[in-house]
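With one protein chain withheld, the remaining protein chains of the complex are depicted in position.
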Amino acid sequence: MQIPLFKRPERFTLTDAIMWALRVGIVAFVVLGSWATLTKGTYSEAAWASFVTAGVALGSTYALIAMGYTLVYGILFMINFAHGEVFMAGAFTAFFAASGLQAMGMFEENLLVSIPVVLAVAMLTSMTIAVLLERIAYRPLRRAPRLVPLITAIGASLFLQYTFRGLYGASVRSYPTLSILSGDFLILGMAIPKTRAVVIVAAIALMVGLFYLVERTRTGRSMRAVSEDKDVAAMMGIDVDRVIVQTFAIGGLLAGAAGVLYTLLFNQVSYSMGFLPGIKAFTAAVLGGIGNIAGAAIGGLLLGLLENVGPFLLLDGFGVPSVNQLRDVIAFSVLVLVLIFRPNGLLGRKEGT
Amino acid sequence: MRNVMRRAVITGLIGGVVFIYLSLVGLVEAFDERSVITGLLGLGRLVLMIVAIVVGYRAAVPIRGERGVLVPLGPARALGAGVLAGAIAGAMLGALLLVMISVNLQVMLTSASGRLITVLSTSTEPVVSALILIGGAALFAGLGAGLNLLPGAVRRPVVVAALAVLLISMLEPILRVMFVQLEAQVPLAPFGELAGFLYSGGGLTPVATVVLLVLVPATVVGWANQRRLVGVFTGPRRPEVEGIEEEPPARRRPATAARAERPSARRLVVYALLGVGLLLAPQILGVRLSEVIGTVGLFVLLGLGLNIVVGYAGLLDLGYVAFFAVGAYVTAILTSVASPAFAPQLSFWASIPFVMLAAALIGLMIGAPVLRLRGDYLAIVTLGFGEIARILFLSDWLSPWLGGAQGILQIPAPEPVGRDPQSLYYPIILFCVIAALAAWSFANSRVGRAWNAMREDEEVAEATGINTTNYKLLAFATGAAFGCIGGAFFAVKIGSVFPHSFDIEVSINALALIILGGIGSIPGVIVGALVLVGLPELLREFAEYRLLIYGAVLVTMMLVRPEGLIPNRQRQAELHEEEDVDDQYESDAGEDTGEPVITTGGAA
Partner (left out) sequence: MTGPSAQPAEGNILEARKVTKQFGGLVANREVDFDIPRRGIVSLIGPNGAGKTTFFNQLTGMFAPTSGRILLDGESIVGLPPHTIVELGIGRTFQNIRLFGDMSVIGNVMVGHHVRMKAPWWASLLRLPAVRREEEATRQRAKELLELVELPRRYEEDSARNLPYGDQRRLEIARALASEPKLLLLDEPTAGMNPGETARTTKLIGHLRDALGISILLIEHDMKVVMGISERITVLDYGEKLAEGTPEEIRTNPAVIEAYLGKQKTSA
């Protein structure tokens, strides 16, 4: 009796049914919500343009932080939970540099000096914190079971947050404003606030710099080798420890720069400013495919857009009040959905274990 | 010799960094508000002294010689090393002091205040103060180094004495109140006099300090001698032979169900005493302390729940606060007259079944999406859920049902118990006991075994016949149940719920206390709660730095003792695996094992 050959049907389980229901539901939600909002016409074209540029600007800062996450994950397969605090440390310390310069009357007046100084302070502070983190908290635990470095990272994050609270105080501080940056640029008929434009350009410059570093330089090659296979790289004569330190350092530099840019956008620093951007940047890294640097960049931009445009586009149509409050919900929902439906992200690479 | 010097210098530098850190972060001046010995010593300065002692101790421990053998230092070298290290650390602190006096650092470093300067100065001349800091640090470091030289039999009582005095001083809020209470209730015993003798102005009296410093070591020495006599009669333990290497018993023998089954007579007595103690506690401790114990009890509930999710099933849930919030809000909605949309005004007890139902639902809701996720991702996603919960509770959108930023007020006290701490204490403790029993029950059954297996190797557990999906959901649901009950009690304890009470801090609190106490260990949860929740409640100075200390605790525990203070044997073994010689293969060598499976739970 011949048993016919056919493509083995996957058993259609309850899980599959739920997943499909979810997919349909989400698509329906997005389509209906957008349509409803656009027909309602609550927001003008200028408003949408503003949302989009805000999203891109914010997203580029996320991208810079996300690259730090992804670099570390690519090598150590751990999430540096404290990376958000690395970001905060740079931003907060740079604040003092900026106010100091302003007090000396050199901030606004001497931009060619003050901007690099502020940036340098931020980047170097973040880099230092990142390197210290690696040396003190992570290196001893490299071979420990998964849970342990993760908890250590959480502890380090807490510790850093409250250290800076103790050092710099609990109050929120405002960056001195740069009058040169107030107002808008007129690009392609759209008015883009100057701060946003500067942020976007600066971020892109840094991202390009990183690509170059990773793809073209020896350091970058070593980093890629170590992320492929630590042991083989060691056998090839690469100093794995040093590469790891370099990775953390570079991640720190990027986070510090992101800190300054973020502050340009939002004008405030505080000890707790790192928590949410940290998580969102991680979301971005996952969205783009963790371990993939281009993915981190794309993920960051995408997340920034989703966060700034999403609540208005999707929810307003349904008559939800104060959609602004829910932007973080959108961000986290993105995280959950990506991890459920596409755990390897958009540009994902296969994760080793 | 050079190694000794080098180590002393490095230790001194690290000590100096610690000094500066503690000062600039504000800990020293905040802690100094509290007297250890009234009029003489504040906690801030004591902390500095302790750091100096540790520096000296570490500078003088036996050093690794040429052949890798540990060689103890002679007295001159030890003391020299200690003093050197202390001096270096003191010099750094002294430098900080001088800088603070001459330059106003407070613009940037908010703790570099006049108050800190006062704490660090012992004279009106800055340079003199700085020199005293150097000398003082050197002195205490020398003492610390000296500890190395003392024979164990002497060292132990000294250290114990110091710690005991410190403990008694720190526990002043508890003990003094206790004594006053007892004074009122047991008129004949001299509790009041005892309180007066020991304490004044928030710290120990100098006289009492001296007395304790003599009494405690004497007791310890006496006790030790007595035990040694007993030991002679029972004989040493016999190690295993026959082919298994000599290994510390804790690692070789995981606790098994069989042993837990039959409590000995001595254990029963201990339990009985504990039970009586628990019953009488509110009367002895008074209102304030009962309230503290109530809060501790809430966190014991949370800790037990999180312990099941993290400790047994191995799922790092950082969004645990969501369960807590759901329990609180469900209770608020069902019992309060001020519930916005829907106010059935049930009694607290009648609302409990609904709380449990909500717990099961939300446990499944949070568990289901994360079934296929690995450790790190699971943590972040659950964190996300926790945040989503908070935002939703806070949102204007849902405020018609949940009260928004205003929350829900007028939650009635549970009849017939009443809201006062001394009465509410009892149902809280009761549920804690039930929860502990439930956790223990699960742990020692096939469920616990399945969780253990799943935690060790999920793929193999699935291949051994365990439905990992169901057991993960069960873990989440159980954890949710405990969390929700905790939330319910929280709601009635405070009488209202506000979304701001339910942020990530709660989740981290719960995590920190199970880490400190011991992952997977029920007594550990209790100890963790007492230390990390109880102490800050009592000692206001700690409260300010609570999260800083939590962070430091988490990192330190992971580096030094990941299994916690009261470890669960099996987890202890798991956490120290890498230190054994690994003779298992890497899993992908050679033969095609097929596509690497990322997670289980369905065909690829």
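We call the chains A and B, going by the order they appear; numbering starts again at 1 in every chain.
Here, a residue touches a chain if its C-beta (ideal position, glycine included) is under 8 Å from a C-beta of that chain, and two chains touch if they have at least 3 such contacts.
Being a predicted model, the structure only gives us computed values, none of them experimental.
In the complete assembly, the contact with the undisplayed chain comes from B:467, out of B:219, B:423 or B:467.
Contact with the chain not shown here comes from a single listed residue; of B:352, B:447 or B:511, that residue is B:447. Mapped onto subunit B, the interface with the missing chain covers residues 242-245, 247, 251-254, 256-258, 438, 441-442, 445-447, 449-450, 452-453, 456-457, 459-469, 474, 570, 573-574, 577, 580, 583-587, 589-595, 597, 600-604.
Everything below uses one rule, namely that only the chains that are shown with their structure count from here on.
Chain centres here are Cα means. That of subunit A falls 32 Å from that of subunit B. Residues 21, 24-27, 107-111, 310, 314, 316, 318, 368-369, 372-377, 379-381, 383-385, 387-388, 391-392, 394-397, 504, 508, 511-512, 515, 545, 547-548, 550-559, 562, 574-575, 577-578, 596, 598, 601-603 of subunit B are the ones touching subunit A in the complex. Chain contact summary for the complex, subunit A toward subunit B: residues 10-11, 13, 15, 18, 78-79, 96, 99, 137, 140-141, 143-152, 154-163, 165-169, 275, 279, 282-283, 286, 320-322, 325-326, 328-329, 332-333, 335-336, 339-340, 343, 350-351, 353.
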